[in-house]
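The following block contains the structure, expressed as structure tokens.
With one protein chain held back, the other chains of the complex are shown just where they sit.
To keep things simple, chains are lettered A and B as they appear, and every chain counts its residues starting from 1.
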Amino acid sequence: MKKTEVCLTVNGVTHHLGLSPNALLLNVLRDELGLTGAKYGCGTGQCGLCTVLVNGRAVLSCLTLAVAVDGADIVTVEGLSRPDGSLDPIQEAFLDHGAIQCGYCTPAMVITAKDLLNRNAHPTEPEIREQIEGTLCRCTGYLSIVRAIKSCGDRAGAPAPRPSPMKKSR
Amino acid sequence: MVRKTYSTIGRTTRRKDGVSKVTGREIFASDVVLPQMLHARVLRSPYPHARVVSIATAEAEAMGAVCLTPSDCPAWLYNERQVSIPEKTYRDRTVLPETARHVGEGIAAVAAKTEALAEQALGQLAVTYEPLPSVFDPWEAMAPEAPRLYKDIFLGDVVLPIERNIACFREMREGEVEQGFRESDVVVEQEFRTGRVYHHQMETKGVVCRPEPDGGISVWPTAQSIHNVRQLLGRIFNIPLSKINVHRIPIGGSFGSSIQMNTCIAICAALALKAGRPVRLVLTREEDLYDHCKYPSLIRLKFGVKKDGAIVAGEMTTVVDIGAHNIQAYPLLGCMAGWFVSLYRMPHMHFQGTAVYTNKAPACAMQGYGNPQVSFAVESLIDVIAERLNMDPIDVRLKNYVGLGETFWGQGPTVRSVIRSCGVEEMLQKGKDLIGWESRNRPEARSGRFRRGIGVGRSFHTSGTGAPMSGEVIDYSTALVKFNEDGSVDCLTPLMCHGGGTLEALTKIVSEETGVPLSKVEISPADTRSTGYDVCTHATRGVYCGGASARRAAQQARGILLQFASRILEVNPEALKIRPDEDLGQGVIYLEGAKGKSITVGEVAKTAQIKSWGTAIAVVSHRQVNCPPCFVTNFIEVEVDTETGRIRPVRAVAAVDAGTVINPDLAAGQLEGGLCRGIGLALLEDTDYDPRSGALTCGGNITDCKIFTALEMPLTEDVATFFAETEEPSGPFGAKGVGEAANNCTAGAVANAVANALGLRFTDAPMLPEKVLARWTDYLREKRGA
Partner (left out) sequence: MNTRILKAEFDYFAPASIGEALALIAQNGPTARFIAGGTDLLVQMKLETVAPGCLISLMKISELSVLKREKGFLRIGAAVTWDRILAFGSEDRSYPALDDAVRCLGKVQVRRMGTIGGNLCTASPAADSAPALLVYDSRVRLVSARGRRTLLLDKYFLGVQQTARAADEIMTEIRIPAPRPDVGGAFQKLARVGADISKISCAVAVERKGRVCVSCRVAMGAVAPVPLMIRGVPEFLQEKTVTASLLVTAGRMISDEIRPITDVRSTAEYRKQVAGVLFRDVFQKAWTRAGGEP
């Protein structure tokens, strides 16, 4: 199959790649560039584990043709931490709120959260839940992830306390 | 009770693998790349039951693909799960079968330079099938004229004929159940069902295999036990275990889906050995959906009780549709009996379980191993008893629960131990306050479209499968602990972490025991050549059993270190203690009350090295002789939309009696995750088959088979988790398990909440809106008619 040159700037580094039209962005990132943070989970756009930022917007890389994003600026989870190794606040929040279990959805969750926080510095819980509804996690039940994202908006340095005793009845 | 205080145990800390997970640098099996690696694809049967007459590979081979067909594979029958003792292991499958017994069963495989090429080569394999009659319903399968999946299989080394597709049958009795029912004032009986739930672990199963120049093989699998993978590969391919190295690699969720050596591992190993090159085989989601599922259940349950609520007799009959292979149905039935008898005391009991083959994807363990199914039935029927006797459901539970000093079946009839820690009452009382149980109305008091109800469910899970005597199931762990020359500590164990914090807990246990700060204790990478045997991270045994072995290794290594220190300090080693000094980043060895008599762990280890005294190192293989229950309790409030049948969980309290809690945030995370999966079992999850094609109705895609999203969970402020204040005398620093227990009681609590909301009880999960609305409409019609 004819290969075309595709230019992708990934985490600040520009790559010129010869790619077939049927190359999916997810596989290019993983197989050509060795960035395995974005994961295959279903391939049909249902689980969100392949989420990356394309020109600042969270998209599904398993349903994105690499040729279609020629010239785009792409950020994967590997690009969130700074060159000195220091982490993005959302990554710190995931660490502080026990929002990580097996870790397989974590890169996508972090990117999905980043997309929200870029637009909305103080999201409400419903906004957070709506944002991550398309990124599936089988381990956590989502609550710790929601708390982590919320804490970034709250700009709380310290971990939020565990759930406070609820209202007694309604 | 007053809890012991620890320096590390029970502290919330950042998990050590957190940074690599949150930065995308964690390498899972599906991320492994090796030089010269080929990519494999498996050809899967489109028929639910068919003999593979021939497979022509010439065209695929002409494309440069390495092809694997049944004739390339060893004929030895295996069972992918290696936890039971050999004579209780049912062996019915080969690496590639000559007869496909479910849609999606792998019958041939190819490996090529790229995945695209492998996919093309797969399309070139020409297969001739002879379709055979198939059967999908377990009752039909037991009929004498039904199509047979097997003529015979092996049980251990003995040929076992299979009659009427019955894979195995177990029956247990204690007391005289008929007499028990006669002595009862009230007898209640109902039938319960749970769905054929897909594990839906986010990483599909996968493996990379590299053949080694010495004739051996190295393997990076999604697996819960690297040693069982090694043993099976050794047996199937006749390779000495000393030449098989299975590496532990993080797993993207398991929930039981990799308790066995998954079939893709054997296929990939065969391909790698044939190709003479590394091969990666990672299942697509649609393949994974056809690979395994939870054991569905059909349970008939009967209780006889006295007027005061005391249970006199219990009888459970279950039929389990295991699909096309008997992976672990025999221990499952034993465990189901065990879960049944260990929830509530019953002087007279009878259990009967039948496991039946059908032409569907095989069922295997999934979080709770029969316990969510059994607890759904038992907890529902306990509420029915409360209704019949006009008692508070909590009082019925308090009156009958199996607790302190009583015998508990941790893993079927041969794994029994005495309960020595119990937080059942504490959790019921505290949970009751948190949810507002006292204001819980009766269903008759409710009206309107949206009706809320509160339900309670309790359960437990075993912590491991240890017992005083060895039974039908193998259980021990091995760990190595050593002090490094700078005062840091390595812990080496083949134990697996599925994400819940098992290895995190081990670092805390080792830190606590050695006195070395947590920042200087690390878990070493592990493989089968450098570690002793560990049975598997299953049965909620990681912390209780694996942690106990690490603690013992740490104790022994510490003893050696103190010997060295005693030579330097000129103090009897028995008198020395170690405390962590976070500022120094060292453990400090000291003699209490004696100034000057102290030295860091690092100085001692370094001195011992320079003076050639040796390394303070110990390796321990340890079996726990108990399997204490970790009790759980859920209180759940649901809202039922009586016009659409939709049930929404709105508030929940989840509690566990895990003994000493080692990782508080991760343990709470286990409770929340279990809650979500348990609600999924109750309200959403199942996999249906089209009886005409034998294919999944969802087509193998998760588009119509998704798990709950973040939108379906109650708000964070409406979920509370807490831990009972107990300590398990036999556990490492008082710890028991959490893992599987977390979802065991949830479906029962949801069913009870729905019954409280509507006055109508659902006994068949999942309670889909379609089902709820149809039943509710009938119920209203009957009520109006009456």
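Just so it is clear, a residue touches a chain if its C-beta (ideal position, glycine included) is under 8 Å from a C-beta of that chain, and two chains touch if they have at least 3 such contacts.
Predicted model, so just to flag it, every value in this text is computed and none were measured.
Colleague: Have a look at A:N27, A:T106 or A:S151 and name the one touching the chain we're not showing.
Modeller: A:N27
Colleague: Thinking of the whole complex, not just what is shown, which of B:C698, B:A724, B:V738 or B:A751 touches the missing chain?
Modeller: Considering the complete complex, B:C698 is the one touching the chain left out.
Colleague: Of the residues listed, A:V59, A:I74 or A:V146, which one is in contact with the missing chain?
Modeller: With A:V59, A:I74 or A:V146 as choices, the missing chain is touched by A:V59.
Colleague: Using the touch definition up top, pick the residue from B:E105, B:D534 or B:E712 that touches the left-out chain.
Modeller: That would be B:E712, which touches the missing chain.
Colleague: I'm checking contacts with the chain that's been left out. Which of B:R51, B:R646 or B:R761 qualifies?
Modeller: Of all options in B:R51, B:R646 or B:R761, contact with the hidden chain holds for B:R646.
Colleague: Using the touch rule from the top, list residues of chain B that touch the missing partner.
Modeller: Where chain B meets the chain not shown: residues 41, 115-116, 119-120, 282, 284-286, 643-646, 684, 688, 697-699, 701, 703-704, 706-712, 769-770, 773-774, 777.
Colleague: State which residues belonging to chain A touch the missing partner chain.
Modeller: 1-2, 4, 20-24, 27, 40, 42-45, 48, 51, 57-60, 62-65, 67-68, 112, 115-116, 130-131, 133-135
Just so we're on the same page, only the chains that are shown with their structure count from here on.
Colleague: Determine the centre-to-centre distance between chain A and chain B, using the mean Cα coordinates as centres, and give it in whole Å.
Modeller: 28
Colleague: In their shared complex, at which residues does chain A touch chain B?
Modeller: Residues in contact with chain B: 22, 30, 34-44, 46-47, 49, 76-78, 80-81, 87, 91, 94-107, 110, 125, 128-130, 132-134, 136-147, 150, 159, 162-170.
Colleague: Residue numbers of chain B touching chain A in their complex, please.
Modeller: Result: residues 12, 14-15, 17-28, 30-31, 33, 116, 199-204, 250-255, 282, 284-285, 433-436, 438-440, 452, 498-501, 651, 653, 664-666, 668-669, 672-677, 701-703, 706-707, 709-711, 713, 715-721 of chain B touch chain A.
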